[in-house]
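The structure follows.
Every protein chain of the complex appears in place save one, which is left out.
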Amino acid sequence: METKTGEPLIHLGVLEEALNLARANSLWPITFGLACCAIEMMAAGAARFDLDRFGAGVFRPSPRQCDLMIVAGTISKKMAPAVVRLYEQMPAPKWVMAMGNCAISGGPFYYPTQYAIVPGADLIIPVDVYVPGCPPRPEGLIEGILLLEEKITKRGRLRKFRDAKG
Amino acid sequence: MLKDNLTNALASLNLEKVAEGDYAKTGYHLEVAAQPAQMPDVAQAMLAAGCFLESFTAVDLRETFDLVYHFASFDELCRTAVHVPLGKKKGMPTISHIYPGADWYEREVFDLFGIHFFNHPNLKRLLLPEDADFHPLLKDFGASQGND
Amino acid sequence: MIELLGIEEKTYTLNLGPQHPSTHGVLRVVLEMNGEFITKAEPVIGYGHRGHEHMAENRNYTQFLPNMGRVDYLHALAYNQCYCMAVEKLLDIKVPERAEVIRVMTNELNRITSHLLWFGAYLMDLGAFTPFLYCFDDREQILDLLDRITGSRLTYCYYRFGGVPTDIDDDFVAGCRAFVSRLRSRWADYDNLVTKNVIFINRTRGVGIITREQCVKYGITGPNLRGSGIPYDIRKSEPYSAYPWFDFEIPIGSNGDIFDRYVVRLAEMEQSLRIIEQACNKLPDGPIMAEKVPKRIKPPVGEVYQAVETARGEFGMYIVSQGDVKPYRIKLRTPSFANMSFFPEMAVDNLVADLVANLGSIDVVIPEIDR
Partner (left out) sequence: MELVAQFLGSEGARMVVGLIAVIALVSVNALFLIWMERKVAAHMQLRPGPMEVGPHGAIQTVADALKLMGKELITPEEVDKPVFWLAPIVIFLPVLLSFLVIPFSSTWIIRDMNVGIILILGFSTLAVLAILMAGWSSNNKYAVFGAIRSVAQNVAYEIPLLITVMSIILMVGSFKLSDIVAAQSRVWFVAVQPLAFILYIICATAETNRAPFDIPEAESELVAGFHTEYTGMRFALFFLAEYTNMFIVSAVATVLFLGGWHGPILPGVIWFLLKVYAVIFLLMWFRWTFPRVRFDQLVTFAWKILIPLAFVNLLITAFVLKLR
């Protein structure tokens, strides 16, 4: 087994690559919405955008069965411990996506005397992919998922597409 | 007419002010000013007339608080605003036994302004974490408190 | 039996949320349970508290405008409209007719998106997944329309003090007409899939009853109130904007149970379609922005309370102005806050399954409760 931060103990070459390919194509997100962005997350899973095409449409309600945490919305100070706890309950390997400006930096709710929110998910949990927008469109979320796939497999559909475009 | 009924009912309570409001400007049909101790009676009269508590909040006027209750009715268009001046560091009698819906409003005001409500069944923080030690909507909450 | 055996009946606590699939975000309900029955329910809110009211005091009037779309992101335009109307009242601005009609049209489209989302999400709470997708498919059609003129899909900030910034065109009107007929053709599907479904009826009939008296005591508004048979709708009782020019009805229920609330919401969508249809037919010409809107919004000293009917009930804004460029105090009277405060009474003595059904049926948006 490997941990998220450390190097794996044993390198298994091809098997490792196959596993990564499998992981990248089967990112089950947790049913977890904090605010506005959650609606766009739902929209991304629904009929028109259909995250399931990329194997990322199986929203699991229990953190124990998830691979990906989409932090969709503002993290209030009251909620922050719960977010951390959910992250800790997920089994490795696990990934986090900060969806929307609130999860990236506090977004519109961050100003000098604010008292209510945590300005950025990366202050409490490690974030792999940032998807900006307020809220991001579902297309943006899909691009985020593809970027994450690229990060996991070191290659990916998105890169191919970008290279073709030049 | 609900407005007349209310005016009559409130007249007996010996309030500071029961006057017709400027609806076009403020959205009130009836403007009332009361002392803190009179508030439960006002609420009782409102409930008897079939009004519901639309909203309740406080305004920090630096020297005093201005507590504002808004009542309206499902049957007839008649919005009543009750202003209650309250000195700082003073408490307010609860009306949550008359309007159970006021329970949360009072907790919110306690949370955000630090105003204490006497006889409230469950007065604890509503929106902020239980360990918060500040009241964000006070006007002197600012650079020193909060963080970052 | 239990007493005979000398076993002490014990209750235990169950923590529902803040992350739970049916709490629609970040609500936590601490339940005291006896077996599967709830003896006490205490909602713990504030997990979505973002400090809108504090923010208002630190922003000028215009800067606070985008916040309104984020208070309740499902029916953003109604909140947007309420704020604009309140400030217009403070400044004594009259909005041109065309702008009012555009506001009503877009607002009603937005109301339908909100009800559709409720419909889908509620059925998902009850365990049916497919209606959710159907609703989202219909909802996307509206989002396309609104996206064209407002520039965003969800957190709209379309109305400005004095009118609307961009005009609608014939394509938008044609799109509205097409959508009206499309959604009307879907009612039969929804009825067959859900309304006539025996399981659905059994789960919602006679469950979660709200009485008139409770509505008065808790200040419950919106479809929850109308499901109990009280025809209170701000659009009719305190007509604002262009609503008096249109012909529509206020659907009401009779028993006040979940099923009635469901029927009321479905009927409201149909009424919204009627309004949109009429607005398409008699869209007045003229300017879309009032002429004498000051560049710098600085209302005179005073206070104002403005209410609108949102998809969840009465949304009120109480603004205190001290003649400054910043509002002195803004209080958001959100409908879900009052509706949710009734929830503990509703949940007691029911099963967990009913708790989920009840919670869904009052249609709460958590960040709107927490603000």
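What to note about this one:
Order as written gives the chain letters A, B and C; numbering starts at 1 within each chain.
Here is the rule we go by: a residue touches a chain if its C-beta (ideal position, glycine included) is under 8 Å from a C-beta of that chain, and two chains touch if they have at least 3 such contacts.
Every value quoted in this text rests on a predicted model; they were computed, and no experiment measured them.
Here is the thing to keep in mind: the chain we left out touches A, C in the whole complex. Residue-wise, the contact with the chain that is not shown comes from C:H20, picked out of C:H20, C:R50 or C:K89. Taking the complete complex into account, C:Y134 is the one of C:Y134, C:F161, C:Y218 or C:Y318 that touches the chain left out.
Checked against the hidden chain, the listed residues C:M124, C:I168, C:I275 or C:V308 yield one contact partner: C:M124. By the touch criterion stated above, the residues of chain C touching the omitted chain are 12, 14, 20-22, 36, 123-130, 133-134, 137, 193-194, 197, 199-200, 202-203, 351-354, 356-357.
The missing chain lies against chain A, touching residues 1, 18-19, 21-23, 25-26, 46-48, 50, 52-55, 57-58, 60-62, 64-65, 67, 89, 91-93, 157.
Please note the rule applied: only the chains that are shown with their structure count from here on.
Each chain gets a centre from the mean of its Cα atoms; for chain A and chain B, those two points are 44 Å apart. Rounded to whole angstrom units, the spacing between the C-alpha centres of chain B and chain C is 24. Contacts with at least two other chains are made by residues 78, 113-116 of chain A.
Those residues of chain B in touch with two or more other chains are numbered 127-129, 136, 141.
On chain C, the positions that touch chain B within their shared complex are 45-46, 49, 51, 53-54, 57, 89, 215-220, 225, 230, 232, 237-238, 302-307, 314, 316, 318, 320, 328-329, 331, 333, 337-338, 340-342, 345, 370-371. Interface residues of chain A facing chain C in the complex, by the touch rule stated above, are 30-36, 38-40, 42-43, 46-48, 61, 63, 73-74, 76, 78-79, 82, 86, 108-109, 111, 113-117, 134-135, 137. If you check the complex, the residues on chain B that touch chain C are 24-28, 47, 50-55, 57, 59-60, 68, 70, 72, 74-75, 77, 79, 81, 99-101, 103-104, 112, 125-129, 136-137, 141.
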